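All protein chains but one are shown in place.
And now, chain A:
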Amino acid sequence: MASELVIKNLHASIEGKPILRGVDLVVRQGEVHALMGPNGSGKSTLANVIMGNPKYEVTDGEIWFKGENILEYSPDRRARMGLFLAFQYPMAIPGVSVANFLRRALEAVREGPRPVGEENPSGRPAPRKTIPPSEFRNLLREKMKLLKVDNSFINRSINDGFSGGEKKRAEILQMALLEPEIAMMDETDSGLDIDALKIVSDSVNALRGPKLGLLVITHYQRILNYIVPDFVHVMFDGRIVRSGGKELALELEEKGYEWLRPEGSEVAVND
């Protein structure tokens, strides 16, 4: 059975300020959903809340993944279950090489949803199953080739001194490596020139298939010319106000967002 991510009536706020005001959404493995909407409508917040960013407080609603309510799960547990978020602003972590980090991440994700040592009251965690460096390297090189990422990349610190485009490509590289079941791409297209956009889109398309469900968050219709969605949702003021097929994206391109603004909604501020 295909894995499902089910969002029910999700409300979330940051520092007491409500951002999500009742989101309902279902993303299944094998489907590609586009989530569009103006700045500040809550798109990034939704992705962050699904991934478990502690900055946001969920005030109501549920998030179900693979039949479990994951609301109380830590971000790492969600990742181990097969969720992935390609960040809009990937964090730089100086001093930690991409290669080391990705190897650890791959080991963790392959280990599955049970965090290390959870079922071990003695507090003595089981030895981690390691991936031999040679195997890991080959795997990484293969994915790097796909994304046309320079070889020197693996030796650099995570996102440290990366250009905007490099960071976005690195995120997709991680997605390709970790093979999630449901992945969210948070404005991966912003900051990419047309060549980079093409490379990223080609790699994402190469990953498409029955095993991957995608939620592509974007302002612009542009990336959807390359990654053609099965469903398009429009978010406004913390709610999904319209859902449709891929033609909805084209309609938005033509008409803008304003015609979808719900009555009584305030002009959005940046989130």
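In this text, a residue touches a chain if its C-beta (ideal position, glycine included) is under 8 Å from a C-beta of that chain, and two chains touch if they have at least 3 such contacts; residues count from 1.
The definition used in the following text is that contacts and distances are computed from a predicted model.
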Record lookup, UniProt, unshown chain, options "ABC transporter permease", "Oligopeptide transport system ATP-binding protein", "Probable glycine dehydrogenase (decarboxylating) subunit 1" or "Fe-S cluster assembly protein SufD" -> protein name "Fe-S cluster assembly protein SufD"
By the document's definition of touch, the residue of A:16, A:67 or A:161 touching the omitted chain is A:161
Sole touch to the unshown chain from A:18, A:75 or A:165: residue A:75
Touch with the missing chain holds, among A:7, A:36, A:63 or A:109, for A:109
Among the options A:14, A:71, A:96 or A:228, the absent chain makes contact with A:96
Per the touch rule stated above, chain A touches the missing chain via residues 51-55, 74-76, 78-80, 84-85, 87, 90-91, 93-97, 99-101, 103-105, 108-109, 111, 115-117, 125, 127-128, 130, 133, 152, 154-157, 160-161, 174, 178
